[in-house]
Structures are given as C-alpha cells and as structure tokens.
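See below for the structure under consideration.
All protein chains of the complex are present and in place, except for one that has been dropped.
Right, subunit A next:
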Amino acid sequence: VKLCVPPSGFIRKLPLHSCNKEARPSWDSPMQFVLACVSYAVGLGNVWRFPYLCQMHGGGGFLIPYLLMLILEGIPLFYIELAIGQKMRLGSIGAWMAISPYLGGLGIASVVTSMYLCLYYNVINAWSFWYLFHSFQSVLPWAECPVNANRTGYLEECEVASPTQYFFYRETLNISSSIDENGGLHMGQALCLLLAWIIVYLFIVRGVKSTGVVVYFTATFPYVVLIIYLIRGVTLHGAWNGVKYMFTPKLEQLVNPQTWINAATQIFFSLGLGFGSLIAFSSYNHHNNDFEKQAVIISLINSGTSVFASIVTFSIYGFKATFNYESCLERMRLLCLNAFDLSEESISAGNVTEWIHYLNITHPESFAAIASKIEHCSLEAELDTAVEGTGLAFIVYSEAIKNMPLSQLWSVLYFIMLLLLGMGSMLGNVTAIITPLADIKLLSRSLSSEILLSRCSLCLCFLLEFVRSGNYWFTIFNEYAATLSLLFIVFLEVISVCYVYGLRRFERDIEDMLGHRPNWYWKVMWAAVSPLLLFSLFIFYIINYIQGGTPTYQAWDKDLVRSAIKRKHIY
C-alpha cells in the first residue's frame, strides 16, 4: 500500500497534489524506466550529429572533450532532473512550482519547448516512413534517375545532381525554391505524417502502462540493427578507409575552442535535458528507486551508442567514398581510352593518373580537347565531405545502401531503425507535455483528452510542414526552436535547485530517497562547474547570433541543381 502523505506548504494550495482518488500510475519495473530514458535519449542526433562532429574536430581526439563534458555537465544535470522528478512526483510545471511558485514559468518554458519539438520532430518520422514504404520495390527509386519524356536520357535535374539527392529534394519533399513560396500540399507526405502521429498516439494512450511496454522494443531493436549494420559495414569494400580516417586523432583540433563548445552542446542536447521529459518519466518512479546508478548508466549508454553509431557511419562513409573514388578513376580511364583510341587493356584503374600525365606530355593538342572533363580523383577529398543532419541520414546513407547487394533488405532495416529512434524520442517529448498538463488538471489522463491533443498537433503540423517549403520551416525550427531556450532553462534549473531550493535540503531529500547523501563530486558539479559551463555556452551562443548578421539558410536551386544560400526575412 502506498502511503499517501499530502504535501505541505505551497503545494496544498494548488490543485495538483497526487493524493487523489487515483494513485499516480507507475512503471511496472525499474527496467521500464531505464529503457524509456534510453529510448528517449538515444535518438537521431546520436546517428547523424556525433559522427559529423567527430570528423570535424579531429577524429578520435574528439572523444577527449566529449567524455570530459559528459563528466562535467552531462551526468550531473541528468541526475538533477531525475531527482527532482522522483522527489516531487509531478511533471515539470508542478515540480518547479513546488520549489517556488515563481518558478512555474520554468516548467511552462519546458512544456512550450517540447511542443515546438513535437511539431517538427515527427516530420522526420514521416520521411522515414516514406523511405521505408518506398523500399519495397525491385529497384530502389533512389537508385536510378527517372527517364525523360522522349526516353533518350535521364531527367536533367537528376543528371546534374545525383539520383539520391533528386529523390530527396524532388520526390520526397517536392521542395520550392524559397521559404516564401509555399507551393501546395504534398499528399504522400501528409499521409505519412498522419500515420506517424497516430502511432505516437497509440503508444501514449494508456500513459505509462502503454509507454512502458513499447519502450522494450523501441530501446532495444535499434541496437540489433546497429550491430547488423556494423557487421555488414566493416565487411564492405573500402569501409576500413573510413574507419581509419575517423579514428586517426588530429590532436591539434583540441586547441580550437569550437571543439570544446561543440562537445559541450552535443552532450547537452544528446541527453535531452530541459524538455521536462526526464522529470516526467521519473515522476512515475517509486520513491526509493535508485536513480543515481540509473543516471550514470543511461548517460554512459547514450555516449556509448554515439561512438558505436559513428563507427557504423564511418564504415559506410568509407564504402561510399571508395566507391565514388573508383567510379571517378573508371570515368577518367574511359575518357582517355575513348579520346586516344587505346586498347582497353592498356590503362587499368591503378595507373590512370600516370597515363594522364603521359598523354598530356605526348599529345598536348588532343589532350587539351578533353582537359575540361578531367577530374582530379582523390579518396581524401571524398572522405572529407562531411555531412550531418537529414542530408546524412537520407541522402548519404541511401546512396551507400543502393550500392550494397540486397539493397532492399538493408534499406528496410535502416529506415526501421531511424523510425524507432525517432519514435522513442517523440514518446519522451509528448509525455513531457501531457504529464505536467495532466498534473495541473488542464487535461485528464483519460482517452478523450489524448485524442484532442493529438488532433490539435496534427492540425498544426499539416499547416506547417507539408507545404512545399516545409523543409525550410523544418530547418528554422531545428536551428532555433530549442537551442538557446534549453540552455537558459537548464541553467535556471541548476541555479534553482542549488540556491533557491537549497543544496542542503536537496541532499536531505536524496538521502531520504536513496539512503545516502550525494558525494562531493556531485555537489561541486551542481554548485559551481555546471552552471559556469552552461552560462558560458549561453553567452557564446548569444554572441554568435548577434555577430552572425542576417540569418541565412540553404535553399535548393532548381536551375543550378544545388543548395544555395538565401537570406531569411526577420518578421
């Protein structure tokens, strides 16, 4: 029997204590809670942002600032959010109001940020569905360009770009040329988004009971796929080039301050702090759940997954770069053979570059005729093309997949993995909205309110994302919706817990829950190191924003068939 003591002080005046007719629902086992947090924290950022940062900031050397930041800010902040949730047994609004009524705004800020995130994050799931459904064809649609009207060649837009880029920008998004041109609705995408939202709704409809069952799958299956991909990836031709390139540490990058800033922000966003999801999840815990051990485990799993995913990504990169390099050599070989009518056996892929030199010297006039078509093939240049974000997930990966044998199978596996990663994170964010609103009785936990909520979100999404300029809105949201506000929110969280609530009181609460006080490491981090780090990150972002001038975005230019930079209008 759970002893229900009505909370004292401020909370009694507010309509949000949990000693009501219905006891607060809870996880069936601590394992469900851990898996829910893992499923939430391990998301698309681990797959598409961390490998990019690793490549940009010196390969293996990047792990040093990354792990340091994990110890300095990641784990302590994670611990605080779990502790607050478990102690107050309320969502973010209620929990912060219990500390001080003036802090209610902090909770509301978390809920609003989660709402912004929900609006645009499910779009990625819609894209994953689109690609998944299109994988069930004998020839993957992004493997070949579509044929033009009189069947003499391929569509021009596709020839100049690549089939994968064409499929993403033209067939998936049908992108317009700027954010101002709305274009029409893309019905296929709208249907996929509808499906994504219905599935999210089904996952959360019974609250913790349904979420708890779903996370067994969404947390574990991506690892199965990653392991399969790891085995497939390292056995691909040329994969070793990529992995070697990634892991060679370039320690001179460590003196670049940008490296440290990126490490700090990556840890921060990767753990999903500040959205209120962790508070919401842990509010369903038993009072004596050992969250200290769980916080450390989950953070380490999250970082470990990032490193693991980047090994997979780099083996895929290596394969793609080697494939492109060898195709380039083959093209040059053919060019020389055709221009000089040499026998096919004379030039092999290995001595193309020597032959080009030789032909330039011996037949300068004829060589000048083809000089404009000569490309300089370089494996390093191919490996250097670092991509992140949706470009990596949907363009680079699909390009690599189409060259693998049995590509349909790999495509299906990959997009299912992306879906599960995205859905897991969505679960956390939607719970972060529903839990605090249900706690302050704005919504009841029953079926009908969820329908209302989902329907509202759906409508909002339709409005924004499935016009043809949707991808530009997506980019805006991705860059601005959560970054600055989260830093501010978490900074205030740490300050409130340490100074408003009081570190001593917090220690006593933890002793009450866990049976022992937190040791000096935690206290030093909470009181001094983490706030300082967060504050400096926040200042840095503001300076960067002010210095950046008019914000710009990458627009797809249909005529030039590449991304060009456009200025954003400030409304």
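Everything below uses one rule, namely that a residue touches a chain if its C-beta (ideal position, glycine included) is under 8 Å from a C-beta of that chain, and two chains touch if they have at least 3 such contacts; residues count from 1.
We adopt the following convention: contacts and distances are computed from a predicted model.
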item	value
Listed names "Proteasome subunit alpha type", "Collectrin-like", "Protein PAT1 homolog 1" or "Beta-adaptin appendage C-terminal subdomain domain-containing protein", matching UniProt entry of the absent chain	"Collectrin-like"
Hidden partner chain, touching residue among A:P146, A:P249 or A:G389	A:P146
Chain not shown: contacting residue from A:L230, A:L342, A:I440 or A:I495	A:L342
Which residue of A:A23, A:L202, A:A381 or A:V500 touches the chain not shown here	A:L202
Touch with the omitted chain, as defined above, among A:Y40, A:W96 or A:W130	A:W130
Listed residues A:M31, A:V160 or A:L191, member touching the removed chain	A:L191
Residues belonging to subunit A that touch the chain removed from view	129-130, 132-134, 136-137, 146-147, 151-154, 188, 191-192, 195, 198-199, 202, 205, 334, 337-338, 341-346, 447
